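Heads up, one of the protein chains got dropped from this complex, but the rest are sitting where they should.
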Amino acid sequence: MKSSSAAAETGSEPTVAPSAEAGEAAGQSAEIERLRAENAQYAHYIRSKTNQLLQVMGTQPLRPEEFDDRQLLSLDPIGIIAGSFEQVLEHVNDTISQLSEARDELQAIFDATGVGISIIDNDFRVIKCNEKQRELLVDRDLAAVAGRYCYNVYCQRDGPGLDCPAMETFATGKPVMVREVQKRNKYFQVISTPFARDLQGEVTRVIEVSLDITEKKRAEQEEQRQRGFYLTEKLKFATVLESLSEGLLVVDTAQRVVSANTAAATIIGRNKEELMARELSSLFTMLSASDDGKGLAAAGEGICNFEITHARDDGSRLLAVNSVPLQDAGASSIGRVLTIRDITEEKQRRETYYRAEKLAAVGQLSAGLAHELNTPLGSILGYARLLLRQDNFTAEQRDRLALIAQQAKKSNTIIQGLLNFARVSTPAGKNESRCDPNRVIGEALQVLAAELGQRGIEVRTALAEVPRVVIDAKQLEQVVLNMLLNSLQAMKESGGDITIATTARGNRLQLSIADNGPGIPPEIQSRIFDPFFTTKEVGEGTGLGLSICSGIINEFGGAIDVDSEIGHGTTFTITLYLEQQL
Amino acid sequence: MLTATPIVLAAAALGLGVLVGNLLYRGDFCMVAMWRDFFLFRQTTLLRIFVLYVLVAAFLFNLGVASGWLLYPPPNLHAASLTTIGGGLIFGIGMVLAGGCVLGTLYKMAAGNLTNGIAFIGILLGSLLYAEIHPQVSAVVAWTTLTTQVTLAENDPMLRGLLLAAILLGGGILVGRWWQRGELQVVAYAEGYLQPWKVVLGLALLNFFYYALTGTPMGVTTAYAKLAGYLASWWWPEHVASLAYFNTESISWRQGEVIISGGAGPQLDYIAYSEGALVGGIFLGALATACYYREFRIYGLPPRRQAVFALLGGVLLALGARVAGGCNVKFFLGGLPLLAWQGIYFTLAAVVGCYLGSEILRRYIIPG
Partner (left out) sequence: MADNEQIELDILGQVCPACLLVVLRTINEHRDLLKDGAASLVVKTDHRDTTRTVPESAAKMGYQTMVRKKGSYYEIIISSG
């Protein structure tokens, strides 16, 4: 292409001149022919140059078959393309200045960035390394890093290690991140990214970016330590809560249980799981029903020893509840802590204790009083009887004397009762005494047989075969007699039946005496065992009977209970220990 | 060959032709530009695409041959002779002058390009011209046979297999690298444009189906000659009937009980049902695609000089194809992948012809 055009250029000048001089007709036509050929060569030259230039511009050449030379020349193709080239050059220059600007920017970023950056070639030589990287990873004394092996300057090794991210990137062509590298007492996150590739697509250079994560790492460790501490504390606290014998419930502001210990579950009589997320009022039915919400459920501030009766599957229990409001760090309420104590037994013991105290005091008083009164009464009775033996009294006087004697005798009986009461209150080591309860009941019934028959009261017995019980026979007889007399008196107007039953319950005997009399009003049920409490007319009873019975039974470790309903009758239940069967 | 029923054969070939026409049009496919751009401007993108085609087709064809689906060697390929080379040279020159090969001419004409229409007329004229000199050429073919076998290592499956494996492996690595560098992609914005690599993959598949269907890889120029003979027989029926070329069966083989044969003569035969239907399909496919994209228009009426080149190019195309016994479709697209001697010689000669054509264009024809 070139050679032909060169020939056309050099050949044209010398040949044109002589032919113009000649001016012959034959010569002229030859001349025209030659000029036409030359012209064609020029056209061809321009076409090929145009094509060449179009190629340089990255586009397709002219298609020879599609274009007429004259048309082509009239377009001034070289001129057009020269104009275009001017623009291409301008564009290239723009691009170059943009590139160099971008390079300067990049260099500035490279130097100023807070992460370490270095470029490493596939011989593991450092090609470039910014100040941060040098500061992070390189010894201060080392002057120049570029050109050295990265495993030398960064890792202080003699060859690349298997954990080297750059090595993996060279092998796989993919970015690799190593989360934690520990060097020089610091932690780093290292990411290597492929940067340049050769024609085969192999990675020839990687960029390695190191991020100092020491502080983050330290913070993480501290956080981990604190989390461990909190966990331990929490565990300790939970253990303490579990070990409490008191029940403990934590409720939120909506009165829902968020936490409960085992004791609480036991006291309430449900599973721990059942308690969770339940509303307080649904746990303690009494609470919501009887309190109208002004008690426990609504108590904003703390309440102390609030007593409630709680219905459990195995009976009703008396609970003491404490409540303390719970606040978060911002002093706003987040719920309450409730502690629950089952005080059923405690309450019972306390009541028994009070009664015993009272009895003891009455006993001492009575004993002294009885002693003092015994002697004067004895004198009154003795003298009354002496006077009765004389004949010089009128019948009327004798009657009065007899009344004196009779009343003195009655007083004496009362005093004897008092003395008896005082005696049973004094401990006398009668715990060795044993007796057959059925036989004692039989004797007592014989004593009262006439009285019972007179009043038309029928006595039924349901006596089980039981071992002997731990109690003195005389005293048990006294108790049974007292009970029966009570019932007789209760039914002296109405008449009725008495049922006496004995059963063995484990190591205890249960002796029940039931009548179908008028019953005891509920408000006085708790006081019937108190000394000197009586419902009889003044002078008819001492008010000591039941309290003496209670004293005797208590003395032998037993218990006496009353269950009564107005209009249906009363049942006394005596519980006593059975003799241990060996 | 799958079927010998003419109507089924023709319908299937027509269908494949429509698909080929669609592919060619959408990919602006040009086998002339492949070589010409390489010689004139060292532009190799299209040449790489051609390598991709040869590899894929070689894989498909030889797989088909090995599994027995394809006739081997196909009945339209023969032993190479000097005329293969001579024809290739003439064909190559003609390609450059006509501005398209036998396929390009066809589908561009279908889209309304008048220059290609003129070249197509040249092809028809060239075919008629050849019919006059057919006996002399046949004699030369017989004298100057170069090979005894139709394909390279025809009777040595082992050697063939090794050769193919080497070619596929080497070519595969090459193509893989080009692919990785994005050198098989062409940036284009035209509507419906298909990347050339997709076009050649499609072509390889369609050629494979055509081969399986008709028993031979695609060919088109015998159908052109047939069309020329048919048209000529309207005016000079006696003369056409007297010409040896239109009475010779260019292809004939026995398939089981049936003898399948056909030639350029203006009658309905195997050539009409296979090649003829294919040519019709390509024309229709390209036309339909151009219409679909609303790009069909009659355009490009060339200046007188260009029209003469186009006509002359068409004549040379037809002459070259007839002398060589086939065109670039048969030899580039079918012969090369099968390692046929004709394909190899024709390709080499056509490449040289292309070069010569460019030079002639440059030195003697453009200065009119």
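Structure notes:
Note that the chains are named A and B in the order they appear, and that numbering of residues resets to 1 at the start of each chain.
Just so it is clear, contacts are C-beta pairs under 8 Å (C-beta built on N, C-alpha and C of every residue); 3 or more make two chains touch, one makes a residue touch a chain.
Note that the structure is a prediction, hence the values are computed from the model and not measured.
In the complete assembly, the contact with the undisplayed chain comes from A:M57, out of A:M57, A:L386, A:I524 or A:I566. Note on the undisplayed chain: of the listed residues B:D28, B:E249 or B:E359, the one touching it is B:D28. Only one residue from A:A30, A:I80 or A:L386 touches the chain missing from this view: A:I80. Touch with the chain that is not drawn comes from one residue among A:L35, A:V88 or A:I343, which is A:V88. Check B:L19, B:V186 or B:A288 against the missing chain and you find that the one touching it is B:V186.
Chain A residues in contact with the hidden partner, per the touch definition given at the top, are 54, 57-63, 66-67, 71, 75, 77, 80-81, 83-84, 86-88, 90-91, 94-95.
Although one chain is not drawn, its touching partners on chain B can still be listed: residues 28, 186-191, 193, 293-295, 297, 299-300.
The definition used in the following text is that only the chains that are shown with their structure count from here on.
Those residues of chain A that touch chain B in the complex are listed here as 36-37, 39-41, 43-44, 47-48, 51-52, 55, 61, 63-66, 68-69, 71, 199-201. Residue ranges of chain B in contact with chain A, taken from their complex: 37, 40-41, 43, 96-99, 115, 177, 180-181, 300, 302-303, 305-306, 309-310, 313, 358, 361-363, 366-368.
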